[in-house]
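The other protein chains are all here in position, but one chain of the complex has been omitted.
Our next item is subunit A:
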């Protein structure tokens, strides 16, 4: 079972465990423990505490993500946490230009890459290919989100995909793939464009 699931399962058991601890009168001893809640003692027994952060999409939907995951991938979020402007108890990070569907995908990407970073290259590449198997609208939203959150490796992945969509295609095909209905050129300008690098058209 994935570590994430185990932790979630344990978190679910906490109220019961808390009750059990109080019933057996196990009181915190020593100066350090006085300030800690039983939840943290239990989590500390399991490994480092699982700090989560809240991300809020443009549709006001809240997503809870491991802080470690987002901090590793998004420069923006890393900066926010480092300079202390994010308060774990109360804050949520508002991402007004990312909708829920895209935010969920971005979180998915970051989480997978953090938890699977030791996987072999081929498996990661296969997962990435599957991840980016979206239509041009979805790709556009992902591009904007990755750019806003400054997620370097996701951006490079998207650039590579876009490059493959352009490479070797003719003008009309590219316009169709990227849904560009209005190219903005007059017929004279189009004619002019074709004369610029005639050996490539």
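One rule holds for everything that comes next: a contact is a pair of C-beta atoms (placed from the backbone, for glycine too) under 8 Å apart; a residue touches a chain by one contact, two chains touch by 3 or more; residues count from 1.
Definition applied: contacts and distances are computed from a predicted model.
In the listed set "UDP-N-acetylglucosamine transferase subunit ALG14", "F-box/kelch-repeat protein At5g15710-like", "NADH-ubiquinone oxidoreductase chain 2" or "superoxide dismutase", the entry agreeing with the UniProt name of the missing subunit chain is "F-box/kelch-repeat protein At5g15710-like".
Although one chain is not drawn, the whole complex shows that of A:85, A:133 or A:147 it is A:147 that touches it. Where subunit A meets the missing chain, the touching residues are 136-137, 140-141, 143, 147, 152-153, 155-156, 159-160, 162-163, 166-171, 174-175, 178-185, 190, 193-194, 196-197, 199-201.
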